[in-house]
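Removed from the display is one protein chain of the complex; every other protein chain stays in position.
Here is subunit A:
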Amino acid sequence: MIRQRVLIVDDDLHIRRLLGTTLARAGYDVIEAANARDALDLARAETPDVILLDLGLPDRNGLEILPLLKKSGKAPVLVVSAREATDDKVAALDLGADDYVTKPFDTEELLARVRAALRHAINAQGADEIIVAGSLRIDLGTRRIHAGDQEVHLTRKEYDVLAQLAMAPGRVVTHQTILKAAWPAGYEQHIEYLRIVVRNLRQKIEPDPSRPTLIVNELGVGYRLTV
């Protein structure tokens, strides 16, 4: 099998070195760019399978080149940044980023995100019908949910929300995306509806609803289904 290629875009040598060794150990080919210009060149020339993008680049704002990187190929883009304001995250996601990791990051978590992004890219044509998250099994074809051996009965809204998350397993899905998909038009700003549905959903599927591990909240951004 051809090793998958990761393009790391970061102006900091140490971060590149850290990401490089981590990813290499995990079996990826690594190419590096220290600025926006090199990043765009490499993205076109080397057709990486996934791109890790830092927002604070010396020559251009990372948010600016994000759409260009997306256009240059099919590679998903993961933003890896020290900026933790929700505005920045939402802006990056809106501009086409596939996920967002905040520095300092947990290397295991980062690898999980890279895997999730790659899986999504591979399955882009035909999404998986069955998604397994922990003890939870979601069948998008039959619309049936099992927690362990038990079938779980969800309301229509609960299922719609869970389905949105299951279609992008391991990746963050913004409130807006879920609200748009599961509610009629005009409800995009009504996060409180989504919160209540998620709360009810958790009561039905989470082993310990007060410590959710399946449906994880991303502060101010959205939810993620852990797989």
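Operating definition for what follows: a contact is a pair of C-beta atoms (placed from the backbone, for glycine too) under 8 Å apart; a residue touches a chain by one contact, two chains touch by 3 or more; residues count from 1.
Convention: contacts and distances are computed from a predicted model.
Selecting from "Carbon-monoxide dehydrogenase large subunit", "histidine kinase", "NADH-quinone oxidoreductase subunit M" or "L-serine deaminase", the unshown chain of this assembly corresponds to "histidine kinase" (UniProt protein name). Residue-wise, the contact with the chain that is not shown comes from A:85, picked out of A:2, A:85 or A:185.
The chain omitted from view is touched by exactly one of A:135, A:150 or A:203, namely A:203.
Although one chain is not drawn, its touching partners on subunit A can still be listed: residues 84-87, 104, 155-157, 191-193, 195-200, 202-203, 209-212, 217, 219-220.
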